[in-house]
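Here the complex is missing a single protein chain, while all its other protein chains stay put.
The block that comes next holds chain A.
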Amino acid sequence: MLASSYKDEDGHISVSGSGAAAAAGGGSLRNKKPENTAFKQQRLPAWQPILTAGTVLPAFFIIGLIFIPIGIGLYVTSNNIKEIEIDYTGVDMSSPCFNCSQNFSWNSTKSCTCSIPFQLDQPYESNVFMYYGLSNFYQNHRRYVKSRDDSQLNGNEESLRSPSKECEPYARHDNKPIAPCGAIANSMFNDTLELFYNDPNGTKVQVPLTATEIAWWTDKHVKFRNPGGEGSDLAAAFQGTTKPVNWRRPVYELDSDPNNNGFINEDFIVWMRTAALPTFRKLYRIIQRRNNLLPTLPRGNYTLEVVYNYPVRSFEGRKRMILSTISWMGGKNPFLGIAYITVGSICFLLGIVLLIIHHKYGNRNNGADVSH
């Protein structure tokens, strides 16, 4: 705000207008002069980077030389990951699951099963992860993402009896609160997938699948808690609530293991972590490695047995089962490798182009024509 006093560059405070009078009595104002330190007089030592050829050109070449090996490493790692995808939606008439996909109704108590044979060309070593994948399923739709009650899922008794408004219209049914409420919980994936290995001598061996350690630790132990505390009877804790409309069983009957029942059921937790993209995969089961001599999944013929409960044909969605090994960079995704190689090469080429430009035009920057 402009006042009638000012400070000139020497730090004097003076008052204009009646300047002469104030200057005479200005001895008392002199102690407002700022200190002569480097900080207050803006004389701090400073580094002044400018873009010279000596810094920019080596930087481009170094970045190019770093990125290309990283990209190659990522690409090779991604290619070494083994993965197989089996679509079992049953769109074609020739598909084993075609009948199941046609005769669907929410009220049927008899579940439809189908078997899909497939072959593994290479043995899969170490832990093998089994995922279910959905396509054209927009778990990132805003109204869908908001349709949950985190307090209820954290075991809060009050939210259990009266779910939040965000869960509407999946909050109450038959005059009882729904536990768990919301559209996300209501649309939970409920197919059952089982894997069988066809021995060369004809027997079908079931591949053992573990259903624990598939959700994030923080989700399982902090975010999702059962009401009534640890070790309580879940059926009693959920008394007075009803199951979501599209579920076949209530939430306290999801698994016989009490550590995997209720809200802390890991399949439920994995489903509630909404995916970012319309084509996604979620961890279903883990096939633990047996010992270091035998591969976890040897080469050969396998059968996938599906209990087909989840309807996707109505929105042109697709369901698939994915078996994959894992590396330090995650699943099979060549994008980062290719991106690094591309950016590295472009950087290197750009460095060469800049070198040529600097060689031809670089002398215009001499300050010879800057006069005082």
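The criterion applied here is as follows: a residue touches a chain if its C-beta (ideal position, glycine included) is under 8 Å from a C-beta of that chain, and two chains touch if they have at least 3 such contacts; residues count from 1.
Following the convention adopted for this analysis, contacts and distances are computed from a predicted model.
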{"item": "Absent chain [UniProt protein name; select from \"Guanine nucleotide-binding protein subunit beta\", \"Nucleolar protein 14\", \"Cytochrome c oxidase assembly factor 6 homolog\" or \"P-type ATPase C-terminal domain-containing protein\"]", "value": "\"P-type ATPase C-terminal domain-containing protein\""}
{"item": "Of A:Ser95, A:Asn154, A:Asn309 or A:Ser345, the residue in touch with the unshown chain", "value": "A:Asn154"}
{"item": "Chain not shown: contacting residue from A:Gln41, A:Asn79, A:Thr192 or A:Gln206", "value": "A:Gln41"}
{"item": "Omitted-chain contact residue, chosen from A:Cys114, A:Leu195 or A:Cys347", "value": "A:Cys347"}
{"item": "Touching residues on chain A - with respect to the absent chain", "value": "2, 4, 6, 8-10, 12, 14, 16-17, 19, 41-53, 56, 59-60, 63, 67, 70, 74, 127, 129, 131, 139-140, 145, 150-151, 154, 156, 164, 214-219, 222-223, 270, 273-277, 279-283, 286, 324, 326-333, 335-336, 339-340, 343, 347, 350, 354, 357-358, 361-362, 364-367, 369-370, 372"}
